[in-house]
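Before I ask anything, here is the structure I am working with.
One chain of protein is taken out of this complex; the other chains stay put.
Going by the order they are written in, the chains are A and B; count residues from 1 in each one.
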Amino acid sequence: MKTAKLLAATALVAAGGFTASNAQAADLTLCWAAWDPANALVELSKEFESQSGHTMNFEFVPWPNFADRMLNELNSGGKLCDLLIGDSQWIGGGAESGHYVKLNTFFDSEGISMDDFAPATVYAYSTWPKGTPNYYALPAMGDANGWYYRKDWFADPELQAEFKAKHGRDLGVPNTQKELLETAQFFQGREVDGQTRYGATIHTERGSEGITMGVTSALYPWGFKYENTPGKYDMEGAVNSADAVDALEFYKEFYKTATPPGYSDGYMVAGLDAIKSGQVAMGMNWFAFFPGLAADPDVGDKLGFFANPPQKVEGSTLGGQGISVVAYSENQDAALEYVKWFAQPDVQAKWWELGGYSAHNSVLNDPGFPESAPFAGEFLKAMAAVQDFWQEPAYAELLLAMQKRMHDYVVADQGTAQEALDKLIEDWTETFEDEGKI
Amino acid sequence: MSGYSITEPSSRQKWVAGTLVIVYAIITLLPLVWIITTGFKSPVDAIAYPPKVVFEPSLEGYVNLFTTRTRIGQEQLEALPPPATWYEEIVRDRDMVIAGPSRYGERFLNSVIIGFGSTFLSVFLGTLAAYAFSRFKVPLKDDLLFFILSTRMMPPIAVAIPIFLMFRKLGLSDTHLGMILLYTAVNISLAVWLLKGFIDEIPREYEEAALIDGYTRFQAFYKVVLPQAATGIASTAIFCLIFSWNEYAFAVLLTSGTAQTAPPFIPTIIGVGGQDWPAVAAGATLFLIPVMVFTILLRKHLLRGITFGAVRK
Partner (left out) sequence: MSDTPIDRVAKATPPSVASKIRGLSDRTIAWLFVAPSIFLLLAVNIFPLIWTINLSFTNYKANRPNREVDFIGLRNYERILTDSDIWLTMQATAHFLFWTIFLQVLIGFALAWLINRKFKGNDLWTTLIVLPMMLSPAVVGNFWTFLYQPQIGLFNYAVSFLTGIDPSSFEMIGDVALAPWAIVIVDTWMWTPFVMLICLAGLRSIPDYIYEAAEIDRASKWRQFWTITVPMVLPFLMLAVLFRGIENFKMFDLVVQLTGGGPGSITELTSINLKREAFEKWRTGYASAYAIILFVTVFGLASIYVKALNKVKER
């Protein structure tokens, strides 16, 4: 960080007292997960440092520990982070327990309008209670669970011919979940270029949120709903509907028949490893990684990308985060200044350019956007049909219950899909009863 | 051999026993050797199949352990001046540049501060208490001693909840002081029990002679008893240090940024794309060295230390 400080200082001198209007230069710390987009943000923030005179520090936590560590930090009233790019599901707790600063007054006074951001992202990353105009974050990074595949293998004439003979259609980007599985099974254990390859990686991680994010990517296309009536917490018949059971059984079949051996606890990083090392033909992962993959010197040009295919309906699992100001921070003014700077359309444009997924309409609605990257069009497609997990203040309990039930069924072979979902309803009902919601 | 003894094993027996033990030792040391050697492998060699026994040593793991790196484009890379140091060169070979130091150094330092701080405190308090238990009639002595021992039986997670709440109220979460106090409290049971054993072995006559010479009780304690107990104190200190050095559960629950020690940090070392095993192994190796050295130094007192003084060799 020393060099960054130096750079900022030199820039200051050059600007000749540009920051005279600012009260004082602050030392800001921004907390986020340790992944590709975070590096892009460091790059982007250099501009802020030179403009404002504030110094930016970064605390990036690896994904498996991110939620644990950051929620712990918030719950203990820690002052480590001034700004936090927290997961969408934390917003309920962040708002209710007063961890996040409410941003309405600030938005109004600075002329920042939430109408300038994609509605799905505002709904998911910023509002609490859901859908009300109470904002606790600015959409920072749009994201959804998508897929990458080996374009070069898919284009192989021999494989194409064999696939066509077997399945009666062309080997290409799958149009439905079932085609997706068929394609993955086609590659499972197949010898390509002299090495044994496998179908696809799907999220199976137990410790944090992995398998839930994976399973929901199958549930949503089958039309999964958390409640029969939104806001009523009536889950019986919704969570364990016949379609939900089908989707869950599908996911298990996928795990058993089309993933690499030993892939029982894999999430983002393991998935990236597998595609980079040529172990698999396809893989499920967050769009956030795609810019990095597309630029990868080894496999970048061999990869194609597609949004999660539909089955009965279109549906993708939402990722992504909003940026919040932490209520315990002693540098709130400077932190708000950062948010204001970040919300500007030209900064947002640069954010996309550097590999971050802007949620700003000026970026997304730009006619050139779908062509600006190999995954940009698919990203828009995915974001048009995203669904998120519960965002309740008790989200952690709800998530851990689902992690357990799904991993027990899919990976550890305990019980049936119907039983897993029934038990999940029991767990969730208990939580909502404790919450006094039912 | 000085003379025939019926209890002395025959040389054939010795040979068989020796061989079996050495075979076991080799098997059991293999994982340890694997950790150390993996630290000197390149990431490719580390995950090679079949596992590589002979490899070209590389310091990449150690470089990755101490730095954070970013990948940059080929053009940008070519525009850079040539690498000035050997470690920059290693990073450059992977199309990356060093972005800054990693947190490993800080975490290691935290382990040193918290480890030594709590060790000093627990040995200091423990020596006083042990002396009192050894020499004076303390009411309810046996009960107090048992109470001190029983605190060690509690699962750390069980007391972690209120400690977490208490630390939050007192502002001790994620501070060095908080962790030092906590580890001291955990270690004090060990310190009292061990030191009481050591002090019990020092003949009372020494102090009595000193008292007759006009020493006060306190003078007798620090001029006569302490020097006699020096070996015991030193080995107790090392046992306390080993515990606080290796502790994980409290560290992972009560620290995050500033006071985090190395054990919760090492498993989170992830490189660009996947767990960076050489870096993890390098981090583990550096972290193991002190304990290994201590083990060898301590071998005479080992048994006593790990059994709370219940077994003496």
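Everything that follows uses one rule, which is that a residue touches a chain if its C-beta (ideal position, glycine included) is under 8 Å from a C-beta of that chain, and two chains touch if they have at least 3 such contacts.
Keep in mind the model is a prediction, meaning the values are calculated, not measured.
J.: Considering all chains of the complex, which shown ones does the missing chain contact?
T.: A, B
J.: Who touches the missing chain here, B:59, B:72 or B:138?
T.: Once the missing chain is taken into account, the touching residue is B:138.
J.: One chain is left out of this view; which of B:109, B:165, B:209 or B:234 touches it in the full complex?
T.: B:165
J.: Out of B:35, B:59, B:112 or B:226, which touches the unshown chain?
T.: B:35
J.: Kindly state which of the options A:53, A:93 or A:199 is in contact with the chain not pictured.
T.: A:93
J.: At which residues does subunit A meet the chain that is not included here?
T.: Its contact residues with the unshown chain are 68, 71-72, 74-75, 93, 96-98, 206-207, 261-265, 393, 396-397, 400, 404, 407-409, 411-414, 434.
J.: Name, in rising order, the residues on subunit B that touch the hidden chain in the full complex.
T.: Looking at subunit B, the ones touching the missing chain are residues 5-9, 13-15, 17-18, 20-22, 24-25, 28-32, 34-35, 38, 47-51, 125-126, 128-129, 131-133, 135-138, 144, 147-148, 150-166, 181-182, 184-186, 188-189, 192, 216-219, 242, 245-249, 252-253, 262-264, 266-267, 275, 277, 280-281, 284, 287-288, 291-292, 294-296, 299, 302-303, 306-307, 310-313.
Here is the rule we go by: only the chains that are shown with their structure count from here on.
J.: Measuring centre to centre with CA averages, how many angstrom lie between subunit A and subunit B?
T.: 38
J.: Going by the contact rule set out above, which residues of subunit A touch subunit B in the complex?
T.: My answer: residues 1-3, 34, 39, 42, 59, 61-62, 64-65, 69, 72-73, 75-78, 80, 269-270, 272-273, 276, 292, 295, 297.
J.: Over in the complex, which subunit B residues touch subunit A? Could you list them?
T.: Those in contact with subunit A are residues 70-71, 73-74, 95, 99-100, 164, 167-168, 173-174, 253, 256-258, 268, 270, 273-275.
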